[in-house]
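Here the complex is missing one protein chain, while the rest keep their positions.
When the chains are written out, they are named A, B and C in that same order, and each has its own residue count from 1.
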Amino acid sequence: MDFQSCVNIKKEWDIVGARQLGRDISRKIGFGTVDQARIATTISELARNIYLYAGTGKVCFEALEDMNKKGIRIVATDDGPGIQDISQVMEDGFTTSGGLGAGLPGVKRLMDSFDIVSTEEEGTEISVVKWLR
Amino acid sequence: MDFQSCVNIKKEWDIVGARQLGRDISRKIGFGTVDQARIATTISELARNIYLYAGTGKVCFEALEDMNKKGIRIVATDDGPGIQDISQVMEDGFTTSGGLGAGLPGVKRLMDSFDIVSTEEEGTEISVVKWLR
Amino acid sequence: MSTLKLDLENYKELLQEYIKTKDEQALYQAEQFSKHSMQQNISPEEIINVHIQSLQEIYPDMPEYIQSSMNFLLETMISYGLAYQEFQTLREKQLELKSEISVAANMQKTLLSTVKPDLSDIDVGALSVPAKQMNGDYHHFVEDGKGNLGIAVADVIGKGVPAALCMSMIKYSMDSFSGIRTDPSVILGNLNRVVERNVDASMFITMFYGLYNSNDHTFTYSSAGHEPGFYYYKDRDEFEEIDVPGLVLGVSPEVSYKQYEKRVEKGDMIILLTDGVTECRQGDRFIDQEEILHVIKQYSHLPAQGIVDQVYKHFERLQDFQLRDDFTLIILRRNV
Partner (left out) sequence: MSTLKLDLENYKELLQEYIKTKDEQALYQAEQFSKHSMQQNISPEEIINVHIQSLQEIYPDMPEYIQSSMNFLLETMISYGLAYQEFQTLREKQLELKSEISVAANMQKTLLSTVKPDLSDIDVGALSVPAKQMNGDYHHFVEDGKGNLGIAVADVIGKGVPAALCMSMIKYSMDSFSGIRTDPSVILGNLNRVVERNVDASMFITMFYGLYNSNDHTFTYSSAGHEPGFYYYKDRDEFEEIDVPGLVLGVSPEVSYKQYEKRVEKGDMIILLTDGVTECRQGDRFIDQEEILHVIKQYSHLPAQGIVDQVYKHFERLQDFQLRDDFTLIILRRNV
């Protein structure tokens, strides 16, 4: 994976750093103000999940480009306890981030594609993509 | 009822007239921008209901004042077909105003008190009050 | 006032007009614009964005701090936008669930349907209205062809789907007992065993079973903790509570129910009901017994079904057209 940059998440302050980097990258890719704000919200959700539930982890960004489209991939990885019941956390109303915010269903709505792999005791990897329109 | 002013509703243009009068009165009573906008939306809903379902009717305004509070009463009266099933139109999701808008449950949310009397073949009277806080 | 186009151009024009004229019409159109936008699933942050772009185009020289302030505002709207989208998903789900329950409610209607007996000697009125879509009250008539009419009235603790599911148990169990023995005490004893076996202890059912023998005009009955009914003496023009002891169904595996008998005279009425009738509430005020009996008396010149319908209408209005509990009322009157 080229053009990949990561931000380690250890303290709440790192969430801001991840948002900043993600916003810079998405601005360069050409995303408008609204999409930049949506991408920033996505990063907040993913990074807060790491900060609150896994303790540490990282959020990585990758600029995507193929012949006819550009986009951004965001991958959040942690080695926390893993998510026991994925279908439950993907349900509306079952919010994460300390009861505040849109949780993973919100992230799914903000992005174009969403993928999650979680193994008990080994951690969780969430990978999302947003395409430029 | 003193201080009462009415706007007859016959054409869509009259909705604007009713909003204008309602807004002026509520501004004089002392309502802020947000509440003025909410009162205007209420008037839109009530007047559109008359315009769409009853054909003609009127919206009247009354400034309320007692020892310790001020407010506005809005009364929408028509002699249309009446509402058959009141509990149905008061249900969320069963929208009036041609599928657009908040319907009567929205009006109830925007105001502090809500009252409806409807007689088949005789018409409907909806009376709402908002207090200044 | 033609159909509004949902685009930047349109928003910009309206905005420009409003700034120039401060006209109410522009605000009315702003409202219509936002309603149309909502119909197109447009999120609030997109409205903010259209607003920013319009301002930029109308006022290319607007102060830089305005632009920044609007970007800040946009940021606060993203969460509201998500809530709006979740709302739409939820609304669809709700509709789905509602139609599912309405299918179930229709099934239940077919299932619990009972034919009101048409006997020359006694006049019968019956009505059962659920508070929600599904009924947790049950009533049923059985005729044995030998002049006996069995009348069951039951109420499950609770309302809605769980109560309805429980109610269907009573229905099938009653079906399977029918024709075997019709003594009220035996029927309640049998049902109690079924209920005790099949539902956990937190769920219970009250039931009244009465058997009207039209040959000798006796009414035999037992109650499993059910709401007391009333007996009306025509000659004395007086009501009396039909209140007999009996444990509710489903609490203890072996219960024997006592059976009582009453001779019914011409013009006398038997009034059976569930607590949805007696515990009608008007605001915070409970309706008292006197009021029910008063209303019944008021319409007592009508046939039994007429009385039942009028009593329902009376209390429906009192409760603001929103029943708080399932409502079941049965009236029997000896004619001949």
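What we mean here is this: a contact is a pair of C-beta atoms (placed from the backbone, for glycine too) under 8 Å apart; a residue touches a chain by one contact, two chains touch by 3 or more.
Quick caveat: nothing in here was measured; it's all calculated off a predicted structure.
Chemist: With touch as defined up top, name the shown chains that contact the chain not shown.
Modeler: When the full complex is considered, the omitted chain touches A, B, C.
Chemist: Among B:41, B:77 or B:118, which one touches the chain that has been omitted from the display?
Modeler: If we include the chain that is not displayed, B:41 is the one touching it.
Chemist: Specify the residue from the set C:169, C:311 or C:329 that touches the hidden chain.
Modeler: The missing chain is touched by C:169.
Chemist: Pick out the residues on chain A that sit against the missing chain.
Modeler: Answer for chain A: residues 12-13, 15-17, 19-20, 23, 37, 40-41, 44, 86-87, 93, 99-101 touch the chain left out.
Chemist: For chain B, enumerate the residues touching the unshown chain of the complex.
Modeler: Counting over the whole complex, chain B touches the hidden chain at residues 32-34, 37-38, 40-41, 92-93, 101-102, 105-106, 109-110.
Chemist: So which bits of chain C touch the chain we can't see?
Modeler: 14-15, 18-19, 22, 26-27, 30-31, 33-35, 37-38, 44, 47-48, 51, 55, 59, 62-63, 65-66, 68-69, 71-73, 75-80, 83-84, 86-87, 90-91, 93-94, 97, 100-101, 103-104, 107-108, 110-111, 158, 160-162, 164-166, 168-169, 172-173, 175-176, 194, 198-200, 203
The rule we apply is simple: only the chains that are shown with their structure count from here on.
Chemist: Using the average of all C-alpha atoms in each chain as its centre, how far is it in Å between chain A and chain C?
Modeler: It comes to 45 Å between the two C-alpha centres.
Chemist: If a residue has to touch 2 or more other chains to count, which residues of chain A qualify?
Modeler: Within chain A, no residue contacts more than one other chain.
Chemist: Among the residues of chain C, which are close enough to touch at least two other chains?
Modeler: Within chain C, no residue touches at least two other chains.
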